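For this view, one protein chain was removed and the others were kept in their places.
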Amino acid sequence: MFVESIKSPGLAQLSYLIGDGSEAAVIDPRRDCEIYAQMARERGCRITHIFETHRNEDLISGAPILAELTGAAVHHGPNPAGEVTYADTVREGDEFSFGSMQLKVLETPGHTDDSLSFAIYDGDFGDQAIGVFTGDALFVGDVGRTDFYPDRSEEVAGLLYDSLQKILSLGDQAILYPAHGAGSVCGDNMADRDFSTLGYERANNPMLQIETREKFVARKVAEHHEQPPYFRHMEQLNLDGSAPAARVVTPQVLDADDVYRLLEKAEVLDVRGVSAYQGAHLPGSLAIPCDMIPAFAGWYLDATDEIILVADSAAQAESAARHLARIGFDRVLGFTNTALPGWAAGGRPFSNVPVVDVETVKTRVEGNKDGWQLLDVRGVKEVDGGIIPGAQCVYVGHLPDQLEKLSQNTHYTVMCASGARATIAASILRRSGFDNVDIFLGSMGAWKAGGHDVVARN
Amino acid sequence: MFVESIKSPGLAQLSYLIGDGSEAAVIDPRRDCEIYAQMARERGCRITHIFETHRNEDLISGAPILAELTGAAVHHGPNPAGEVTYADTVREGDEFSFGSMQLKVLETPGHTDDSLSFAIYDGDFGDQAIGVFTGDALFVGDVGRTDFYPDRSEEVAGLLYDSLQKILSLGDQAILYPAHGAGSVCGDNMADRDFSTLGYERANNPMLQIETREKFVARKVAEHHEQPPYFRHMEQLNLDGSAPAARVVTPQVLDADDVYRLLEKAEVLDVRGVSAYQGAHLPGSLAIPCDMIPAFAGWYLDATDEIILVADSAAQAESAARHLARIGFDRVLGFTNTALPGWAAGGRPFSNVPVVDVETVKTRVEGNKDGWQLLDVRGVKEVDGGIIPGAQCVYVGHLPDQLEKLSQNTHYTVMCASGARATIAASILRRSGFDNVDIFLGSMGAWKAGGHDVVARN
Amino acid sequence: MFVESIKSPGLAQLSYLIGDGSEAAVIDPRRDCEIYAQMARERGCRITHIFETHRNEDLISGAPILAELTGAAVHHGPNPAGEVTYADTVREGDEFSFGSMQLKVLETPGHTDDSLSFAIYDGDFGDQAIGVFTGDALFVGDVGRTDFYPDRSEEVAGLLYDSLQKILSLGDQAILYPAHGAGSVCGDNMADRDFSTLGYERANNPMLQIETREKFVARKVAEHHEQPPYFRHMEQLNLDGSAPAARVVTPQVLDADDVYRLLEKAEVLDVRGVSAYQGAHLPGSLAIPCDMIPAFAGWYLDATDEIILVADSAAQAESAARHLARIGFDRVLGFTNTALPGWAAGGRPFSNVPVVDVETVKTRVEGNKDGWQLLDVRGVKEVDGGIIPGAQCVYVGHLPDQLEKLSQNTHYTVMCASGARATIAASILRRSGFDNVDIFLGSMGAWKAGGHDVVARN
Partner (left out) sequence: MFVESIKSPGLAQLSYLIGDGSEAAVIDPRRDCEIYAQMARERGCRITHIFETHRNEDLISGAPILAELTGAAVHHGPNPAGEVTYADTVREGDEFSFGSMQLKVLETPGHTDDSLSFAIYDGDFGDQAIGVFTGDALFVGDVGRTDFYPDRSEEVAGLLYDSLQKILSLGDQAILYPAHGAGSVCGDNMADRDFSTLGYERANNPMLQIETREKFVARKVAEHHEQPPYFRHMEQLNLDGSAPAARVVTPQVLDADDVYRLLEKAEVLDVRGVSAYQGAHLPGSLAIPCDMIPAFAGWYLDATDEIILVADSAAQAESAARHLARIGFDRVLGFTNTALPGWAAGGRPFSNVPVVDVETVKTRVEGNKDGWQLLDVRGVKEVDGGIIPGAQCVYVGHLPDQLEKLSQNTHYTVMCASGARATIAASILRRSGFDNVDIFLGSMGAWKAGGHDVVARN
C-alpha cells in the first residue's frame, strides 16, 4: 500500500499516486500526466481510477488525458456550474477500492461547490482513516480561499467551515494530503512543510483555532486574494477537457536572425534570472524568471499569444515551456540560447535596467528627488504592513491595467520585497515605453535591514 | 558540424542526426522519433529536413511522425511502386544545406528502386565528400540484398553494382554511414563494427573485390535471404505513413488473474531469457527473448494480434514493447511481472522444456533412438555448412508453416547453433501440441567443440 | 521544511533526509551514501548532522562515510557494548536544530541498548511533535525484535515496552518514521505500508493493544526470529566504521573462459530469476535471485568469499553488487552476461533442476514414493501453521548446517510457500552433491489452492 506525492514546482500543486498490489489511483493529475502511468507501471500496477478533488482554476487538469492513456474512469464531485464532460459524478459515501486500500468520498464544498475530500483506509487494519486527501479545503497551516463566488461569500465560507468539521471528525490519527503545499499561492499562510496530520492541524492550524462558525466566516470574508485573468480560461478548459501537452516539451531552437524577424509578432519572454535581465536583454522583452512563471505568467500573457523564450539553456527552456503548458500557454515558437554578446555582436539592439541600492534610494527619498517616484509593486497584505515614505503602490499583477496612473516622464525606481517582482514590473514599464526605470535591489528587505523608517500606507 | 548516429538495438538500424550551427537534418528516423527532436534541441539546433535512403521493409519509418513534430519536410527517392504520401521526391544532384554542411543526393538503386545515398561536404574546407550515407546499398563489410524483386533479380543486382561504383567514386577519404550496422540481419557478412571509410571498403569489403559486373550479379542472384511475412505490412505502412507509437511505452501491468482470463484471446509472448522459458513458463506461450524480438517476432505474430508479455521487469517489458512498436505490433494488452512461483502458487498450470547436453544427443544419434528425431532449425546457409547425422532441417521462421512435416508422436530434440533459436522453435512446437520436446543446449557449437562428425545435408 | 525517505529495496531499510532552509540532517544513512549529499545539494542545503537510531546488525552504516564526505558529525546513543568509534554520544533530551526544524533525542532501548528515537518539531508552529523517527523500536503494524540479548530477554522486552510508552506520549498527531518498512524481515507483522501516525498505531498496531507490560514481555520472549551469521560481522563493522563502497558498483565483465577458469576458487552466485536457474545454470552455482540477496545472501556467503555473478544484464549485476555491498560482501570478481546457450556452445558443462506441479507431488505423497522425500524449507512460524503430510522441515537458512540430516541417495522435492526459497535450497543441495532434486513450483500455495490436506508438524 503506497501514497506517492508528485509536486509540480512553482504551482506547488500536489497530486498523488496511491494504490496497493497491482491497482492504483491518481488524485488530481496535472496536464503532463505520462508520469503517473510511468510510475504506476514501474511499481507493478495499473491505474484503475482517477479522482479530482475539485475543478481547478489555476492549472489544467490532466484527468481527461490520463483517462485516455490508461482507460481509467474519472470521478468528480457534483458541479452546479455545469457538467465536467470527461468525468462521472460521485457523492458523499461512495466507496472505491484498490487492492486492500479503500477510499471513501466526502463532499466538502466551500472552496468550490464541487470540492470533495477522499479518506483512505487500510483494509488489513482497523476502521479508522489512515489519511485524507483534502484538495483545497484544508492545507498545512491554512485553509482554502473562498473568494470565487463573490455574491455568495458568506455562504461558501460557512460551507467550508462545515466541511472542515467533517474532515476533522476523521480523527487526529489521519495523515493530511492537500492539493497544494509549501510555496503555493493558493493559501497565504501555508506552513513551509508538506506533511501534517489532522491532529496536528486541529491543534496548530490558526484557521482551526477560531472559536465559532461566525468568526470563521467573518475572517474569510475579510480576506483579500488576487485572481489572475487566466483563471477564467482554466475553468473553461477544466469543464471541457484539455488536449495533451506536446510530445517533446523542449522548444525548438531559434537563432538570432529568426528571433529578430519574429520580434514583431511574438511576445519575448525572458526566463533567465533577474540579474541577467538587468544586465542585458532583448528590447521589449517581458522578464519572468523561470520559476516565477506559474505565479506570474497568467497575469500578462494570453492563451493565443505566440511566445519566444530567452533562456540560458535548453534545460531552462524546457522547464519554462512545461510551466507554461501546465497553465495553458502552448504557442511557444521556440527559444533562443543566443547569449546577449552574440546577439549584440550581430549589430542587434539590446537594453538594460540599472539596479540601485538602499543608500541611493534613501538619498532620493530624503531629497524628495524631483521627477522621481518610488513604485512599490507588492501585494495588498504586504503594503498594509507599511511602506517606504512617499512610495506609490500598484500590485505587479495589475500594472498593465493601471499604467495610466503613471507618467512616462517620471523616473521610476521599482521595488518589492527583495527585487524579484520589481524586475518583472520594470520589464512591464520598459516595454510600455517608460525609459527611465531602475530597480531597487534588496527593496523592503534592505530598507528594513538598514533600520530605516516605514510608514503606513495612505 | 556534427554527425550523430542513433542505433536501434536488435534491428541494428542506424539513423543519423546531422547538422551545423542551429540547423539539423535526420536521416532514416525510426518510429519512436521524439529522440531526434530532443537531441537536436539539446544541441541547440532545430530539425529542418528529414531524408530517407529508401522505403524500409523491416521497420516503420518515423519520417511522417517526425515531420509532424517538427514541421520539417520529408525527402524520399523516386518510387515506381507508388507515391510515398508523406514525402516529396528528390533526385540525383539535388542539394541541401544546414549551416555550412552541404548534402548532395545520389540515386543508388538496387536494394530498392527508390534507394538514395547522401554525400556530405564541409563548406569551410575543400570540395571532397567528407562522408556518405549509403542506406542499404553499402554496408561495412557487405552490400545490400537484392532479392525484393524476384522477377528482376539480375537487373537490380546490376543496378546495385552501378550504384556502388557511383558511391566509391566519391573518394577513399569519405566516411561510410550505412543504414544498418553490426548485428543486423540485412547483410549476412557485415563486419562487427559500425565505422569505416570508402577507402577501407574499396580495399577490404569482399563484395567490392569481385572483378566484374557479371560476376557480381551472379553472386547476388545466388544469395539466399529470408523474408519474414511482416515485411509486406511494413512496406504498406511506409507508403501510407504510420501513426506515432504510444506516449507511454511501458505496457500496463496485468496480475495473474487478468492474464489467466485473457489467455484464450491473446498471444502470450515470453520475452525473458531462454533459460527462464526452459525452467518454467505459461502454457501455450511463444518464447522470444527480448533482444530477439526484432529479428523473429515478425515471423509469428500478426499486426492484429493482442499480446500479453511475460517479462522479468517493467524495464524489460518496456524494451519488448518498444521493439514490437518499431515493427508494427501495437496491441500489447499488458505485461505480467508475476514470477512463475507466484503464478503456480495460485494453483495455475505451468510448463517447462528440458535441456539436454551434447553427450545425451550423441548417445541418441548413435543409438538411432526410436521415435526420436533431431530437428535443426538453422538457416539455409548454416545447414549448407553441414549438419549432425540424421538431423531434419526446418528453418525456425518457417516452422509454423511446415508443422505438417512433423509428427506429434515423435520425440523432438531441437537444435540451432547454440540453443537460442531452438528455444523459440521448441515453444512453437509446444504450443502446437507437441508434448515431447527438449532443447539441445550448446547445439552445433557444443557438437563441434566435442569433436563430433558433421555431415552434408541431403 | 522537509522529510524525505530513501528506501533500500530488499532490506526495506528506511533512511531519511530532513531539514529546513539551507540545513539538513540524515538519519540512518546506508553505506552507499553519496545519494544523501547529492539530494541535499540539489535541494539547496548542506548536511550538518548525521543521526543513528541504533547500531545496525543487518546492514553497514554509512554514517562514518557520509561524515567524511560532508564534514558533519555523527550522533549515536549510549552503547554499553563498546564505543562507536566514529560518533559522539547523545542522550535523552539533547536538542538540535536545522533551520526552523527542531529535533529532540529520546532514549528508547529494547531492540538494542543504544536505541534512540528522534522527535521533530516545527518551530514556526506549536510545541507538539510533528513526527518521530523510531528506528527499530516501533514499526507500522509491529514493534522491534528483542532477541539480540538472549540472556536478558525479559529485561530488554520490558525496556522496549517502556520505550513504546515514551514514544506514544508524543501524541496521536505525530507522524511515524520507522527504520524499516513494508517488505522488511525485521518485523514479521509489519503492515504493507510505509506511512502511519502514532495515533493510528496506538489504536491499530496489534502489539500496542496488549493490556499489560507483563503480557507484552511474555509475548516478545516467545517470539522466534532467525539471525543470519553475517549479523556478527555487521555489528563489528558498525562499531569500527566501514570503508566506502566501490566508486563504480557495476562489476567487471568476465567472459566464459574467465569464469570457467575461476570456478575453482570463487563462489558462483546466480542472481537471475528462479525460472532461469531451473532451466539451465552453471554447475555448482548458488541461486539467489537479485531481489532476495539482502535477505538470504548473508546465510551462505562469507565476507572473504570471492564471488562471480551470473546475471541477465549489467543492470542486474549492478543491483546485485549494490545489494551485496550494503551487507558487506565486496569481493565481487565480476559478472558474466554469457547466456547459457553461449556457455554451452563452447562445450562447457551446465545443469538444470526440473520443476514439478501439485499433481505430481500429490501422487508421490499418496504413493509413499520409495526413496523420495518432500523437503519443506519454510521458517518456523510457517511450518507451525501446518505442513504437507510426510514433509521433512529444515529452514532454508539452516540448510548448509544441517545437510547431515539428509541423504544423498534420496530423491528430494523441495518446497516452500511458492517455490522461490525452494529454488535457493535446491541450489544448496545440488552444489553439495545431491543429484536427485526437483522443485515443487507453486508449493504450499498450490497445494492449498488444490484443496489438499495440511497436517500439524510433529
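Chains here go by letter, A, B and C, matching the order in which they are written, and residues are numbered from 1 within each.
To be clear about the criterion, a contact is a pair of C-beta atoms (placed from the backbone, for glycine too) under 8 Å apart; a residue touches a chain by one contact, two chains touch by 3 or more.
On a predicted model such as this, the values are computed, not experimentally measured, just so you know.
Student: Among A:278, A:336 or A:427, which one touches the chain that has been omitted from the display?
Tutor: A:278
Student: Thinking of the whole complex, not just what is shown, which of B:89, B:128 or B:169 touches the missing chain?
Tutor: Here the residue in touch with the unshown chain is B:128.
Student: Would you indicate which residue among B:194, B:235, B:258 or B:318 is in contact with the undisplayed chain?
Tutor: Touching the chain that is not displayed is residue B:194.
Student: Could you tell which one of A:59, A:420 or A:437 touches the chain left off the display?
Tutor: Selected residue, touching the omitted chain: A:420.
Student: In the full complex, which bits of chain A touch the chain not displayed? Write them out.
Tutor: Contacting residues on chain A, toward the hidden partner: 272-281, 312, 315, 339-342, 344-347, 349-350, 352, 354-355, 357-358, 417-420, 423, 441-446, 449-450.
Student: Residue-wise, where is chain C in contact with the chain that is not depicted?
Tutor: 21-22, 34, 37-38, 40-42, 44-46, 69-70, 244, 247-248, 250-255, 314, 317-318, 334, 337
Student: Determine and list the chain B residues touching the chain excluded from the picture.
Tutor: Missing-chain contacts on chain B: residues 1-3, 20, 100, 122, 124-126, 128, 130-131, 141, 171-175, 182, 191-200, 202-204.
As a convention for this text, only the chains that are shown with their structure count from here on.
Student: State which chain is most central when centres are taken as means of Cα atoms.
Tutor: C
Student: Over half shared numbers or under half: where do the identical copies chain A and chain C land at their interface, same or different?
Tutor: Same-residue interface.
Student: Can you check how far apart chain A and chain C are, centre to centre, with Cα atoms defining each centre and the answer in Å?
Tutor: 43
Student: Where in chain B do residues touch at least two different other chains?
Tutor: Chain B, residues with two or more chain partners: not present.
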